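All protein chains but one are shown at their positions in the complex.
The chains carry the letters A, B, C and D, assigned in the order they are written, with residues numbered from 1 in each.
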Amino acid sequence: MNYMDIQHVQKKMKTRIVKNNILKYIFLLATVIGLVVLATLIIRVFTQGIGAINVDFLTGHLSTAPERAGIMGAILGTLWLMAVVIPVTIIIGIGTALYLELYLKEGRTRALIQTNISNLAGVPSIVYGILGLTVFVRAMDLGNIVLAGGLTLALLILPIVIVAAQESIRSVPQHLTEASYGMGATKWQTIRRIILPAALPGMLTGSILAISRAIGETAPLTVIGIPALLIPFPEGITDKFTALPMQIYYWTLDAVLVEEYAKLASATIIVLLLLLFILNSVAIIIRNKFQQRY
Amino acid sequence: MSLATVQNVQKQAATNQNTIFQVDNFNLWYGETHALKEVDLSINEKEITAIIGPSGCGKSTFLKTLNRMVEMVPSVKTSGDIYYRSQNILNKSFHVENLRTRVGMVFQKPNPFPKSVYENVAYGPKIHGIKNKKTLDEIVEKSLRDAYIWDEVKDRLKENAYGLSGGQQQRLCIARTLAIEPDVILMDEPTSALDPISTLKVEELIQKLKEDYSIVIVTHNMQQAARISDRTAFFLNGEVVEFNDTETLFSNPSDQRTEDYITGRFG
Amino acid sequence: MSLATVQNVQKQAATNQNTIFQVDNFNLWYGETHALKEVDLSINEKEITAIIGPSGCGKSTFLKTLNRMVEMVPSVKTSGDIYYRSQNILNKSFHVENLRTRVGMVFQKPNPFPKSVYENVAYGPKIHGIKNKKTLDEIVEKSLRDAYIWDEVKDRLKENAYGLSGGQQQRLCIARTLAIEPDVILMDEPTSALDPISTLKVEELIQKLKEDYSIVIVTHNMQQAARISDRTAFFLNGEVVEFNDTETLFSNPSDQRTEDYITGRFG
Amino acid sequence: GSDDESESNASQDDQPEDTNSENEENESSEELEGSVVIDGSGTVYPLMSRMAEEYMINAQQGVSVEVSRSGTSAGFEKFLVEDGTDFNDASREIKDEEQAKADELGIDVKELKVALDGLSIVINPNNEFATELSEQQVIDIFLGEYTQWSDINSDWPEEKIQTYGPNENHGTYEFFYEEILDEQDLVEDINLQQDYSTLVTLVSEDENAIGFFGFGYYDNNQDKVQAVQVDFGDGPVAPSLETIGEEGPYANFTRPVFTYLNVNHAKEKPQVLDYSIWLMENVNDYAGEVGFAPIPDEEAQQLADELKELK
């Protein structure tokens, strides 16, 4: 009993405790730094852009003249994109998840598809842009229309949707499916009446979050090629289009020619953030409202 | 092996006129685990057959084999035969859905669907194609009455089943099984998750059901087996150690291991 | 309350000369749960004090209070006093780190760090400022010897501690505690996760340790308490029902509930 | 017949508002629809997007004109393919190999000169010494003949000259390289940028900067950069809408900007032809607003007339 000198240990203890307390606040600070940046970003965007937001701006056609410019075309473009992205990703995403979780047996094939999906999730979005350009715009000769852009974005978020759907299928308790099979239900009946209803909230939440990622994506669209000036509103998925993030991109670049474009870019960011905020709120509401206790 | 077959023939002969399930020299493996070993057993009509044995001895596995639910584990392999009313259910051409429509199952933990009470009971008839509202109403009421829970839930048929107490949920699950009027009902420790009063109610119910259904019940609770069953099988390490009239088995076990078990020396 | 205080003073007087912990009218709540109720107790130097009682009676809670580990649960509230060598450890100005340097703890499940055997033992001395390699080597060897595990691990000091068997891990955890030369060692069911042979080894070790350390040990195993402890406290529902010489408590309990418990009538 | 009227009205009347209202009246008899696809030079983009917008507002609401700006060369690649774009804006003339490709594909290309751009030499607003340079000095700077300002004039600071310009994607670069530098290589460490916004900011922040780009970019950023007055032999001249005219004193650094029309498309699609005619009849009214000098009215009118022949 002579290695540890209690006096010495206790003397040192004070500095150790002080060190701990100081670093605790440094860690807290680090946690908060991100939030400070977030707040700065939002305040900055709002102060710069809120003045430009009015009914004309929201409903008007695009224009080279800042005082006349409106973003309805971009809003509609984004909505049309979603009209392609949502059904495609939800159907294919949920279908793939069902197949992987419920039909495909554990084994090589499944491991292969699963690895493939998680690798796809890590592929940079711009590479999807190139895929879209090569396959949809060029090879299928669709041109830079909504459909081509929507399919590109759909492929981009598909891995996220699949993984989210798989997780919610897995979270459906085994005893529910057993009960259904126990009644003589077939696999599809069990899926349709028990698994899907129980997993749907989770699937939707995951899908909405993925879709909000698609809404903000710019890089694939720059590769596909979006006209810098397109005045008519897109009226369907075979029309050419521009989208909110593209409009932000162009206006940011052109602020050198016309200073007010910077304000328009900020205003468009506000609209985009608002759209994302609404989508995320919907996701949270769905999650809270339909959260099942089993 | 030949000895087993001889015994088998004898057993079969003895119980032939009202046998529903006939299990012949049945083996089951989960991957490498040999979970059921040369099981020979017959289940009679309108009787309660109890399965007892220590944890892990293969009771649930055996029960789930009778409606082929055990197939849901991908690594399962079997050998031997199981006849349900003389049809070999292990035959590929035998559709599990048909089997399960005739052989209902009640689980250890009450597992109602996250739907209304009504929809829970109507689920079975609906998936089997019955869509007529009036017929469904009748089936739901009758099943809930038969499960002795009608009075407690008749005013809340539209409410979510998760609002019911554990005991009510378990009786609802029984009602759900009754709704497709099965031939046999398999029950895997149906009362082990329930409080004593609910247990009593469910036990009473099971005894009533015997009038119309054949029942196979797995239980940890030896008193329960003794109280309600007609015949009892004692499983140990995947083997059937003893299978006999309940009274005989409990009062005069022929195997030492059975005696050790029922006197609480292990398990 | 005044009565309790009077008793308290008496008890304190009786054991004063070699008391290490003095617990006075101590209460503890987890949120709404009143987990310890008016506990009065004293722990003596170089004795083994056993804490027994049925599951959930507050044994672990009491033990963890002695090194204020219980504070890690955010909802904990306390009242009353606990003196460690006449200092009130519940006092805010008393740093837990200091307390824990003097009051070591061994847990139910062996919890070595995911490091080498050597690093596990050297961890305590290192954080307390001992950096000299030779001193550390000496401490590690001495602690491992004292924990009767040196021979088994001396050739694998650099290997990860998770490679050891459960019993070895537990003795390693004891060695780790010994390395900082504590005054008291708290042990929460230190053998309950071990096989009989490892249990025996750890029990032997504990009895050896008594020569140098004061030990408080929580155990489910009454035989163990009777075998190794000098004094025993019986807890029930958060209260100390009886606290006495181990021999007296087991041979001649003064409370009916103690008798019921030690004769296995409940718990 | 109605076209003749509008043409004469336009040529007689210099007020853009009037012209527009005339056009509206005249064309209303002939409601066109469909799309017009324009790509090409970023330099010409401000003018063409403006024209496109005005056309849609004032002449043909039913027609959708979309304008992109890939750059002159990249634009030609999209123009000279089957089903390519209808117009390609260019800040230089079509090259021989491009013309050859058009011939090969059977695309009949018509060059439309739309405006004049004065290549502006810009420096940092705080630069008080290099405000006037001779034409040769400008050329030498970009050829890398001088490394420090003091190499030009010993009174000037001994600081390294930093050169800037748009990258090779832009016709502006090609004009500078081919016409002004006579195809001699630019100084090695010149900072070439894709985006004009970047260029303007770079020059506005670098005291030793000297750069070149189209007049429009200078015109819109006079608070951030200042233009060098270039001496072409008759004293220093600053670029302005007046001086960069074809006959103006800044003409040496002035270049025409074009748009190229796919005549096959113009014959197939009435809206393409209509837009091209409208463009040539009205471009001079808007050029100034976006920093270009107008071409002579007669020249514009002549092109418009030629286009009408295609009907």
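Just so it is clear, contacts are C-beta pairs under 8 Å (C-beta built on N, C-alpha and C of every residue); 3 or more make two chains touch, one makes a residue touch a chain.
In this section, contacts and distances are computed from a predicted model.
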For this session: From the list "Phosphate transport system permease protein", "Segregation and condensation protein A", "Molybdopterin synthase catalytic subunit" or "phosphoenolpyruvate--glycerone phosphotransferase", give the UniProt name belonging to the chain omitted from this structure.
Result: "Phosphate transport system permease protein"
Seminar exercise, completed: Out of C:28, C:52, C:69 or C:233, the sole contact with the unshown chain comes from C:69
Seminar exercise, completed: Of B:109, B:128, B:145 or B:257, the residue touching the omitted chain is B:128
Problem set entry | Option from B:39, B:117, B:180 or B:222 whose C-beta touches the chain left out | B:180
Seminar exercise, completed: Note that chain C touches the absent chain at residues 67, 69, 72, 74, 96-101, 104-105, 107, 109, 111-115, 123-124, 126-128, 162, 173, 176-177, 180
For this session: List the residues of chain A that touch the chain left out of this view.
Result: 9, 13, 16-17, 19-20, 23-24, 26-28, 30-31, 33-35, 37-38, 40-41, 44-45, 91-92, 95-96, 98-100, 103-104, 113, 116-120, 122-131, 133-135, 137-138, 144, 155, 158-159, 162, 186-188, 209, 212-213, 215-219, 222-225, 245, 248-249, 252-253, 255, 262, 265-266, 269, 272-273, 276, 280
Exercise. Residues of chain B in contact with the chain that isn't shown?
Worked result: 85-86, 101-102, 125, 128-130, 135, 138-139, 142, 179-181, 183, 212
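Just so it is clear, only the chains that are shown with their structure count from here on.
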Exercise. If you average the Cα atoms per chain, which one ends up farthest from chain C?
Worked result: D
Problem set entry | Middle chain, criterion being Cα centroid separation | A
For this session: Please report how many Å separate the Cα centroid of chain B from that of chain C, as a whole number.
Result: 49
For this session: Between chain B and chain D, tell me the centre distance in angstrom, where each centre is the average of that chain's C-alpha atoms.
Result: 87
Exercise. Where does chain C touch two or more other chains at once, residue-wise?
Worked result: none
Seminar exercise, completed: Per the touch criterion, the pairs are A-B, A-C, A-D
Exercise. Tell me, which parts of chain A touch chain D in their complex?
Worked result: 63-65, 225, 227-232, 240, 253-258
Exercise. If you look only at chain D, which of its residues touch chain A in the complex?
Worked result: 35, 45-46, 49-50, 52-53, 56, 64-70, 195-198, 200-201, 216-217, 220-221
Seminar exercise, completed: In the complex, the residues of chain C that touch chain A are 95, 97-98, 101-102, 125, 127-130, 135, 138-139, 142, 180-181, 212
